[in-house]
Each structure stands twice: as structure tokens, then as C-alpha cells.
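Encoded as C-alpha cells, the structure appears first; notes follow it.
Selected chains from the complex are presented in situ; the others are not included.
All chains are identified by letter, namely A and B, in their written order; residue positions are counted from 1 within each chain.
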């Protein structure tokens, strides 16, 4: 449980550095991230390096005992580099190069940029790789942000063709995999294949899916090239990347395999502003952030590498959302504890001092531009002292898992069959449902070990792995699958046995019709005489299995075969909670209704509670201790934005012993 | 009344073909459409033809007695052709070529593509033109779909200049016709003229109108080139094109003149999703389609060539709309009968078997991807058997006509003078109004014979033909003209005598002010003390004619001069129905209130009724027979999605005898 901060010494007079370092340390911070975006300061002209300022900055921070997270500066190639190699620029879907003047202006497939990235990474690693202050590296910054996960440059087209050649070996295999018999799309050689952009109408979905895979793979390779260099010249240091939240255009698991730490940049109030909550919810949590949005990302990134952390934690209003509200007092502390309760190795605030110039000048820091303290500083100091009370919690073993599969998400974005739902949105709704029942959740890939879970949820995992289905059965867990699960093969085709593909081996059934509905239409569901509803998606299913609920036309809405379940529509929240409660009861999973604002999270034998609202909450409703002395943090009555923590007895279920 | 299906043998194992053909025949199908989009299978490399698979497919279908509709495959030029001749690609409005990877990626004005189109058409026609199974040809597929009715390529610019030279002969004539004195737009020669795209603000409307005419003419010429080849090598076969619905960017009458059959692709549920109905209507008819949307297109295409048909009939959820609901049980049968009741020569379902790959894999077929039957198959079989009961109905002679003029539609899209109304939207509202009164309607061009009608409606026919006005008067019919009728000359100018131009010869009047209003404002109308309302459009008119209704300021809202009527606003539905009822009463046209879901259609001496809702309807309300035995199809009480038909006595009015 380390605390850190993001710092840009190149933005400030050198005279301020020592005092900044001293204040960081006094605040209780352990880590400081530097060097991000500093390329033009490190190498102001081709081959001309100016290390001295960075040498001194590192020494000053080191002198206060701060551990340094050093970044490769490759998210911002300098202007001279762009002028030397204009071909490094990424191209948009319309075939126009994007231009210098902001950040991330490079194409991952550019051989010239790959060389430059390796060169500057090696130069940095050689110089600072064995410096005792350097405890961690960050590669680049926020891969894929601003739509840079894909580029349609000539370099990208050439790399795509090579990628396809490796994947398919023969052009006939590609023609089969893409179904090019449709619309006269047959190719005679890989040289004929293009990226799927700027077509008259929608392009081939398998081609598009492959372009998405290729684009993610290119990022993966780009990252691994940096990692290989860093490992060579900076042995023993952990390597991280800072991902952006709510963004699944790249496969975090694939990239994370070569990293030590999957970090992400957590801006709860910005996420709410840009997210798909209702207007009422956006107003209600305007100053708190949605209680499940950041936690969802915590649970995503926790599974991607050996460790995880928050590389950038929002400390005040950001500058980039549609509207930028200020966090309510207490929320920065709450968000920090929610991250630690999820097992974060560190939480690092962005940024130390608000910059008075350039694009992010309205982005709050821990200090104001004139170095005055913000009110948030006290919250950070409080977290720092509370760490001592809590100690390092044990690892959490959640009993509920949601499977998130990147190719499935991509497949459904490419061919959504209806514009109002998405697999990611459904996964988030399921996650919220679980949190509202007080359940801890793991968000796992298909390849994960399934053996420890009591309930595994498949939120439209369209490209379902047959081998995983075997592990689902072997896990002994209840499984809840949602519409479109198993609806595609790896190539993006409808499976031979139709949807839900291999899941039909667990629950004998077949989807004959899938329909998508506009958001203003409800689907009636009858469950033991109780009326529920679904929306957006509905499937017409034939099955010999038991129907626990039916639609108004008598077709099954909820099917089960022993522990295997299937919902044939997108469930509205009351229906979803009903289903979850019933399965939890059967699995002996304790359910605690948290209501709108309260959220719970267990970390080892410590139970945390978080109040995402403005009103006080009495924790008696979730069986918290009576006596104040029993609380490590907080008390039974938790004020708005409050945090509480107490010890619990950890009873491991049979299967986990 | 033939039934058919669209089939893509190249998508399936050859081993399935014979069984497919057998099942088609057993279902009662007469026709099978093939070859569409098969270019890369027919000619996999330049000049290398592989006919054998198609030879065998035709034989297999022929062996079952199916008549074949063979398609020219020109909607999908293969990749090798695009690589050989990149200049065939269409260019978008911003001046960027669109790319290979979907369909319709060609520019009608490309000389290279004209040559290639003729070459492949001739090759196909030579090989199969006299095959006994081939009973019909389809040229290309869905001209103009996906915005391909226009292209801004250099080839298109050159062709436009030639087209202008032919139209105007001298550049002075063009300057006059376009009013280039305005904004310094004078041209010194045709070489100086460009297409009207990518201008700083709106381009010259007459230039734009000519570009629209030119674009439609290019399609016409492209089609005629194929037709000429087909007629030469395949004598005696009918030639069709399959248009898309609700799409008026090309002149179906001009293209249809060289065809035998005007077919269209009818997707009622997709049309509703993408159409301009209210949210309440979209929810109400989600599984039924709008009762008037498909019928409107039937009545459009019925007038375009000697015969008409439905080349593609929706059999289940489609894949391309914003939301894709499933048809209610019975609707596929209902839609088929609605088409036959309108005189369709054939209805062909799209497609035989759902493809498990590529862009349309979520588009339903009659069979599931694994060849299982869908529930719709029974509806098709039922229609097939009901055909025997009905026999071939006589041709219908509607007594009401709506004039739809393509240049007028284009003129108003180019210069709408208000963003909330359009001539096409108004025509559709008028059509719905007539259908709600149980009236059969013809939708006719200005050049049509007007003599048989009792009521002729002009829904903003802005470019009104003086000669047609003569025929309107001579017809003896009541005529109802709407705002903007006659508001433009052929060149797109305001007429010398102002709006309504030549209509003022029939009803002496002059429009002095036209105003467009936002949709949230109503215009009060006083009609004999009754309050009605209009919206969107209002005209300030001076006239010596009788005002049957007035606006709140006393200006005329409804003018008449003998049988000639004029409405000076866009009437809301109650006002419209009131006007229609009164004119019908005067013309002795029987009016039957159908309500929201019921629709009627007479075919010769057979009266059809269709229930577009979910609730039962008692046909007593429209004077249907009491006794079940009197019904050819259905019964007096018609369930949701039901069809009924009974014989009526055909009383021809005096003027039609």
C-alpha cells in the first residue's frame, strides 16, 4: 500500500524541486513518477541528449528517499522527429495523417518509430537503469487513448498483411475465415488485402475483427520491445504501464503478460460524466463518482499482471470531461481506500502541482499552481496515517467472477445487431448488480483458473472457448450466461450448432432468433407469478431444459440445467437481482443489500465499507460491529463520503480450503 | 402471383444444392434468384472464367422446375478489378475515393467500369441467355444504396460537363438556367463547371438539381447498357431491377422504362426502425412494421414498369437497422398478401438460408444457418396454398392518385426552406391519410394518364408541368394541391407568376409568403367554426377563390375553385382527414374508417383486409360479410397479424366504364 504522485520537474524552476520533494515526503508519499512526455527536454535535437537536468531531479528526489517511477517518453515524439519521419504519424479512418501538436501522434506499425522508440528507451535505461532511486518503469503513456489504438497508415497496411500471412499462411484460409464468398470479396494473395476503412458500407466483420486483433498485437509488440530493453539495462525493477479506464480496444491481458504491474489512471468524476449512466445518476453522484465505475476497472486490471496499481488518481476537477465537477470532501480518501481494498499495490495522485499552462492547466493537482496546498492534501495525509492501522491486507479471494473477453467485445462492437446494448455495458450492469448485493467480484479472462468460484457470469462472451466450457463444468460453480454468449466462432462466424455454441454442451439449448429492441420497449417476464422485465435484447430459444421464467409468449426467459443458467434477454435490474439472489442462496453466498450509495469490499480479513452518497448510512444494515472500538477506520454511522473498516472472521468455503 | 427465394449456391457445399432445390419446390416456390454478387466466383482472375459451378447450380435448380432469376454481378467488382482500375471507385463529397471491402464500390460515370460491366454482362448473357431455366434477369443490385447514387470522382465531373453540354448547348443558357449572376458564379465554358460538392456554404441549387438529374441519368444509362446486352443474348426473358424502398434519389420511372419489372426489396421492420415515425408508433408496430410504409412503396413501384414485384421480402430480423426486432407470427404471410393485393407479379423471400459468415450473418433466412426450418416456413407454405383459393386477382383501378415527381423531391431536398418537412414526408402522410379512410391509391408520375381518377393529390409537386395541369382539369377529378406545389420552374426558379405557377390557371391564387415553422408550433385553422391545426409550413395566399377554412389571421387555409383545392399549410391528421372526407363525399367515393391497425386493399373484385396490430378486429366496421363461408381467406373477426379476403361486387364509376 504505497502512495505516490506524478511530478514533472521540467515544468518548474529547479529552485522548487528540493522543497517539493521534502513536502512529498512529509505528506507520507513513497513514490514519484517522472519523465513522462519529457522527450524534447531529454533530446532537444536529433542525437543531442541533455541528461543533466534529469540527473539532478532524480538526485533531489532520491535524497528525500522517494522511489522513482521512470517513464519512457514515447507518447510524445518531438517535432523534429515528426519532421524527420513524417511517416510515423497515425492515419485516421478517412486516410488522412493526424498532425503534431498534442500527444500520441505515432503509428505503432511504423518501422521508423519502432527504431526511435527503442533508441530513446535504451538511452534512458542505460543511464538510469541501475540508479538506486529507480524502483519502477512506466512504458509510454495510456496506450490507445484518443483513438490511437488503430491507425490506417501505409505502414499499418503493410504490417497487417504480414500479420495475416502469419495467422493464415494461405490466402485460401483467409478467404474461408472471412467468408469472402459473400459480396465477391475473394482475395488472390495477401498483397491484395487492405485495412477495413473507408468502405462504401460496413466492411467484412471478420476482417475488421482481425484488424482489431492486429492493432492490439502491434501495441503488445511495441510494449514488449521497450520491456525487453528495460529488463536488460535495469534488472530487478518492476515495469508497469498506465492504462485508461473503461477502454477495451486493446487486450490488457496480452500486453500485461510482459509487465509486472497493470496500472490504470482513475478519474471517477470524469468517468461518470462521460459514461453511460442516466441523467439522474449523473446528478446524484456528480461529486462522488459512480460507486461501481472505478471499482470495475480495479477488478479488470487486478487480473492483468502480477500486481496492479493506480498510476493516476483524480485529486480534484479534471479538464477533459463534458462537465468537470469537484470531488466532495472525503472522496479522494475514499477512492484511495477503495483501490487499496481491491489490492492495489500503490495509488499515485495526478499530479503534484497544477500546471498554469498548456492543455491540462485546468486539471487540479495536490498543490495549486502557486504551490499553495489544496484541501485534498489533508485527505492524503489521513490515508497515509490510516495505513499504519490497517496494515497490508491479505489477498482477497472473490467467490463471484465475471468473464470479460476482449475479442468478444470487439466482435460485438463490429457487429452489434442493435445500437442500444453492448457486451461491455452488460458486463458493467452485471457488476453493479453484484456490488449492490454486497458481493466481491473478480473480472477474469477465459483462460483464468475457474476453480475457486461459486458463481461465474458470462456477459455475452460471444467467442466462447470450448475448452473454457469444460473448465466451467469442472469448477462446480453455478454459471449464468447471458444473450449472445457463444454466438460466434473464433473467426466471427455463427457456430455450426448455432448460438450458444459450446455452452449448449452444458445447457442443452439452441437460439433460433435474436432480436434487438429500442430502449423504450420493455419485454415482459413471468417468474413464478411475479412480473419482471427485460429490454434491448431478446432471444427465442428452444431447449429441453427447465424454464425458471418465461416471456409473455411462453418462450423461456431463464433456463437452467443443474448449475448452468441462461437468461434469454437483457434483464432489467429487479429481474437481475432476483436471479442473482436465488443463485447465491443455492451457492450459500452471503448477500447484503447495500442500496444506492453503500458499497462493501473485503480485503483478506478486513471488511471495508464506502459511502458514495451525501447522507449518513448506519452500517447495522450490513451486520457491521456495534462498538466504535471494533472499527479500524470510521464508525457504525458513516457520514457522506465516509470510509469504515473492521475485522471479520474469514470462513473459507469447502472448495477453497 | 409467384413465390420465390434468393439463393447463393456459392455460399454452400455443392452437396446441399439438390436438397435445397427440392425443399424450395416442396414449399411451393416458383422462382429462385441467383448470381448476385458472384463476380469473383465467376471470374476469379482477369479474363479467367469458372462457369462450371454455376452451370451445375442452374441445372440442379432447373431439375426441380424452378424458374431462375439470374443477376448481373456488377454491384460487387472483385478486388483484382479495383486494383487494375482504381479509377472505378466512387468519390465521396469531400473528394476522397471510397475503398474496396463492402459493395457498390463503383462510379457509374467511370468509362472503365462501363466497359467491365458490359463485358461481364455479355459473358453471362451469352452463356445462359437461352437456358430454359432462366426466366428473368436482374440488373446489378439496389442502385444507389449506401449513398452510391452520386459520386464526385474526376470521371463523374467530366461526364457531368458532357451532360450539361447536351442539355444546354451554350454556356449562356446554363448561366441563365442557374442564375449565375448571383454570387459571381458565371461560367465562360462548360470546362469551367464542377460538381457542386465541398463548397464553403450551400452551392447553387440549380446546379445541384442538375447534378441530381445527371446522377440519375447515369444510372439509367448504365442500366440500359446491361438491358441492351441481355435483350440481345437472352430474348424473351423479362428484365428486372431490385430497388430499395423509401429511396427517391434516382428516377424509377426513367430507369424503369427499359425494364419489364420494377422490383423492390421490402423490409417492413427495418423501414419502420429507420423511418420517421414517432417513438410511440415505432413501439406499437415494432413487430408488425408500419401499415403504410411497405404499401407506399408497392404503389410507387407498381407504376414504374409494365410489371412489378417484391424481389426481397423480409422473413425475420434483419441485420442493418438501428434495432432489429423479429416479425410477429403471421406478418410474413400478411406482407406477402399485401403485396399480391397490390398486384405484385411475384414475392421472393430474402434469403433461403441464413449465412453464418460475413456482413449479413445476422440477417434471418427461411432456413437457419444449420438448415433447420424457421417458423416462417409454415407461413410461406400457407400463402402458397391460399393462392389457389384466390386465383389471380384482376388489376385494380384506384380512384385516388398521389403525384410523386422525382425532380420536385430533389429540388426540395436541395432547397428545403425549413428542416422539419419534406415533400416525400408529406406524400407519405397523405398516403396514410387515404389508407386510414380505406381508399386505394395510385402513386403516379406527372406524365401519367389522369383520366380515371376521382381525386388527384399534389403533395408539394414543386416543379409542376403546365401540360399536366391541363390534363388535371380535363380529368374531371377533384384536385387537392399542397403548399409549395408549382413553386418552381424546371430550372428550379420561382415562376414568373409566383407559386403555385401553372396551378394558378386552375385555381386563381398567388402565394406571397412561405414560412417554415419548428415542429413544436401549431397553426390554428378555423373551418366552419371547428378548430383544426396545421404545422411546419404555412403560406400567405391571395386569391379570389372561395376560402373553405381560414387561419387565425383570416387568411385562407383551404381554397377551392370548383373541383380544384389548395391547402395553404401542412395539415395535421384530423384536418387532413376532414378535407379528404369532404372531397370524397362530393366525388361519391366510399370512405371506411380503418383506425390505427386495420388496412384495406381491393384487388379486382376481391377485398383484402390486413390487421397490422396485436388485437383482434371485427371487420363489421368496414362492412365485411357476416358469414364465414363468404371469406376466401380468414373470417370476420381477424386476429392480430391476420389477413382476410372476400369477394365484392365491382361497381365501376361512370367515368371508368
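Heads up, the rule we're going with is that a residue touches a chain if its C-beta (ideal position, glycine included) is under 8 Å from a C-beta of that chain, and two chains touch if they have at least 3 such contacts.
Every value quoted in this text rests on a predicted model; they were computed, and no experiment measured them.
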| item | value |
| --- | --- |
| Size of the entire homomeric complex in copies, 2 being in place | 3 |
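Going forward, only the chains that are shown with their structure count from here on.
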| item | value |
| --- | --- |
| Chain A and chain B, separation of their C-alpha mean positions in angstrom | 48 |
| Residue ranges of chain A in contact with chain B within the complex | 94-95, 178-188, 192, 194, 196-207, 415, 417-420, 491-498, 512-518, 520-521, 540 |
| Of chain B, residues touching chain A in the complex | 8, 10-11, 37-41, 44-45, 73, 76-80, 83, 90, 94, 96-105, 145-148, 273, 279, 282-283, 286, 316-317, 319, 322-326, 354-362, 364, 368-370, 372, 374 |
